[in-house]
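Missing here: one protein chain of the complex. Every other protein chain is in place.
Here is chain A:
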Amino acid sequence: MERSTQFGSSQQLTRRQLIRRTLAIGVALSSSASLLAACGGGAQPTPTPAPQAAQTPAAAAEDKLEIFSWWTNPGEADGLAALFEIFKQRRPGVEIINATVAGGAGTNAKAVLVTRMQGGNPPDSFQVHAGQELIGTWVVAGKMEPINDLFEQEGWSKVMPKTLLDQISYKGEFFSVPVNIHRSNMLWYNKKVFADNGLEPPKTLDDFFAVAEKLKAAGVTPLSVGGKDKFEVPHLFEDLLLAVFGPADYTKLFSEPSLWESDPRVDEAIEVLDRFLSFANEDRSALSWADAAQRVIDGTAAMTIMGDWAYGYFINKGAKAGEVFGWAPSPGTDGMFMWLSDSFGLPKGAPHRNNAIEWLKVCGSREGQDAFNPKKGSIPARTDPDRSVYDEYLLYSIDRFAQDALAPSVVHGAAANEAYMTEYGNALNVFSASRDKKQVKSMLIEAARELKT
């Protein structure tokens, strides 16, 4: 190109060159500017307070409310919408920004949330599992506002069970409003398969093995287990731990980490899990919990142990409760209620604080909980619900929640912090594949190191 100037009119060409070069500079500058902007948005260590600052003018600020959750599936999304409806009635004119992030058990949402909180751009209120997931991750880090006044004003301490209140408080202060309770220690079974083989749902661990033997002989997979979302086998194990330890000693495992090494019942629980898995499908690492549950209503498997969101799944699939499938507490845990709870908190620096507080009032209200829970397929965290809006299973669960001994779930964030949850999950997922009892024991002991806070 340069060479061509040799024989042409040099002056003209250089001018053209000049124009071309100026253009190039313009393009380069604008593209690198947009590159800088793009990187700046995603860059973690550089806080970006700009969008927040733009919203601060008081008049503009209070006409919005941003709620962050991972409720995107049918059922849970409907429940969330029902809460929004009530909020809109109380605060007409406020625009609700529904900031949901899809993805298994909130994994993706949690990552987005952490980035936003660290960048100084919190939502007005966000979904978090009540318990250590809230306390160990957010409260200890000083990112949440205590809401004692709200609890006092609304009288929630009187209508929520003490075990639950203990789990959402830290150093005597409350930090979130629980909207629901799920039960994780449930056994779901196929009615027809059980009737054909003349079986009753197993009550104890020994019952389970007797039933499983008969089912295996009849050519049915006794226990259907998933594993694709990496929480299914850890979930099964916490139910077995509860059966072996009982609620009080089970809960102690998470306040006294040394028990994992010293208590022989840990080995017993591992042994039981190994026997359970010997009655389970081999292809579990390729199945989600829902795939595993599907086999139960299809009748190719007889039982699955899963939280009561499986109930919502069955109903959605058109299977009739009590006809196609039945339920019982998971073997050995009759009279015990392994709970987990979704709650909403108030992050420090919430851009629309007044609306956020009104939102929390909706979440904690009887009206709000009775609108939300029948749709989500969970029971209210309050003990005074309107029983007429709940169906057969949920009424059963409400009664059990009122009577049973409560124990917090590990896998679902109630019993321990996230670092422990991950290590504990890793240990059991390796075990699900390797079935190496010594190895899982040592990995569980290693995981227990994450428990001291």
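Convention: contacts are C-beta pairs under 8 Å (C-beta built on N, C-alpha and C of every residue); 3 or more make two chains touch, one makes a residue touch a chain; residues count from 1.
Criterion: contacts and distances are computed from a predicted model.
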| item | value |
| --- | --- |
| The complex's invisible chain, by UniProt name, from "Binding-protein-dependent transport systems inner membrane component", "LutB/LldF family L-lactate oxidation iron-sulfur protein", "ABC transporter permease" or "Cell shape-determining protein MreC" | "Binding-protein-dependent transport systems inner membrane component" |
| Residue of A:Ala290, A:Ala419 or A:Ile445 touching the missing chain in the full complex | A:Ala419 |
| Sole residue of A:Arg284, A:Lys376 or A:His412 that reaches the chain not shown, by the stated touch rule | A:Arg284 |
| Among A:Asn121, A:Thr163 or A:Thr300, the residue in touch with the chain that has been omitted | A:Thr300 |
| Given A:Ser258, A:Asn316 or A:Ser434, the one touching the chain that is not displayed | A:Ser434 |
| Chain not shown: contacting residue from A:Trp70, A:Trp138 or A:Phe276 | A:Trp138 |
| For chain A, the residues touching the chain missing from this view | 5-6, 10, 14, 18, 21, 24-25, 28-29, 32-33, 35-36, 39, 43, 45, 107, 110-111, 114, 117-118, 137-138, 140-143, 221, 227-230, 281-287, 300, 418-419, 421-423, 426, 429-434, 439, 443 |
